[in-house]
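The complex appears here minus one protein chain, its other protein chains still in place.
Then we have chain A:
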Amino acid sequence: MTGGEVAAAITRAHREEWARVVATLTGRFGDLDTAEEAAAEAFATAVERWPVDGVPPRPGAWLTTTAQRKAIDRIRREARRAEKHREALMLSDTPEPTGTARPTGALDDDRLRLLFTCCHPALAVAARIALTLRMVGGLTVAEIARAFLVQETAMSRRITRAKEKIKVAGIPYRVPSREDLPARLSGVLAVLYLVFNEGYLSSEPGQEAVRGDLTAEAIRLTRLVRALLPEDGEVAGLLALMLLTEARRPARVSADGELVPLDRQDRRAWDRDLIAEGHALVRARLASGLPPGRYQLLAAVNAVHTDARDARHTDWSQIVELYDQLVRLDPSPIVRLNRAIAVAELDGPQVALAQVDGLPLDGYHAFHATRADLLRRLGRSGEARAAYDRAIALAGNAAETAYLTRRRDDLPAGP
């Protein structure tokens, strides 16, 4: 095996096995910190040994076994320091056999426990995101810090504090009870969707508009959740939503760094494979006949968009109908704003503007951008200009600012 092949095997093992190693060790030792460090040491050992000894036949089992030995060494070292040698001696030298002894079944998967622990509602949202990317995603602290434009030391503190709270406050390492599962799962999905959205349109002015690293990571983690909970409609819905959004990424920013709205995108640049996979997921959910949740409805909206040959062929009545269902589930102003955008295509900008005005979204750039566009279409240039100004002042991202600025400057002079 060449050096390149070994390096590729290590990268693949990291992508496929990191979460399982951390999750298994957390299950055995009851401590995220120990699990994380031992997993990192095991991968470092792989980087040292595999080029010499060759890639083991079952890399995952090798990594888990190695990490367990590292964890036991570490606990012994600490125990000696703390003079609690007796306890440490009770730890078995033989790592638990991996992949065979435990009863299988998705709900029993340690990776699911790990996800629910990292996304526990008693942790701040920023901590949930960081912890999930580190523990389940296997991103380094430096990578996470870069992704969220935070100093590495600050990100490290955030993760350490979260682990400390989990340990001291007794956040359980457990899949929630059946009655709590839907609410807790929607908390996990919300974290994954936040990661995806931060990648899809960064809220930070200094960041690239679209960052494939974060969207890809969010999709990978959502695929993992789907593999663990294949029957759940909202998990499938979120995956479909991400795939259908990601498919449009190549057309989303113009060559000169300006955000391109959906109706102006070059649809030939869309990723057909991702669209096909997303559509298949949406169709499967429709065929199930079960009432769709929020992510399934948003996925269906995106399926309608990606189904249309060009913007003019979009089935707007179906989109409005889907938003009607969404408003019944979630009557929040943002959902009503998005519904109004579809209404503008169906019933005209006047009707839509009446629905947009008065929504309590004054601090949200998309609210002002939507108003600006509707006012522009109604020929009310002066008011449109003022709305663009508000949107530009509130928009976080340079690509979005560039687009809004050009639209504003394209307005005809006059009121």
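FYI, a residue touches a chain if its C-beta (ideal position, glycine included) is under 8 Å from a C-beta of that chain, and two chains touch if they have at least 3 such contacts; residues count from 1.
What we mean here is this: contacts and distances are computed from a predicted model.
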- Name check vs UniProt for the chain missing from the figure, options "YCII-related domain-containing protein", "Thiosulfate reductase", "Sterol-binding protein" or "sn-glycerol-3-phosphate transport system permease protein UgpA", returns "YCII-related domain-containing protein"
- Note on the structure: Among the options A:122, A:276 or A:290, the absent chain makes contact with A:122
- Where A:170, A:289, A:331 or A:414 are the choices, the one touching the absent chain is A:170
- Item | Contacts of chain A with the absent chain, listed as residue ranges | 120, 122, 168-172, 174, 176, 180
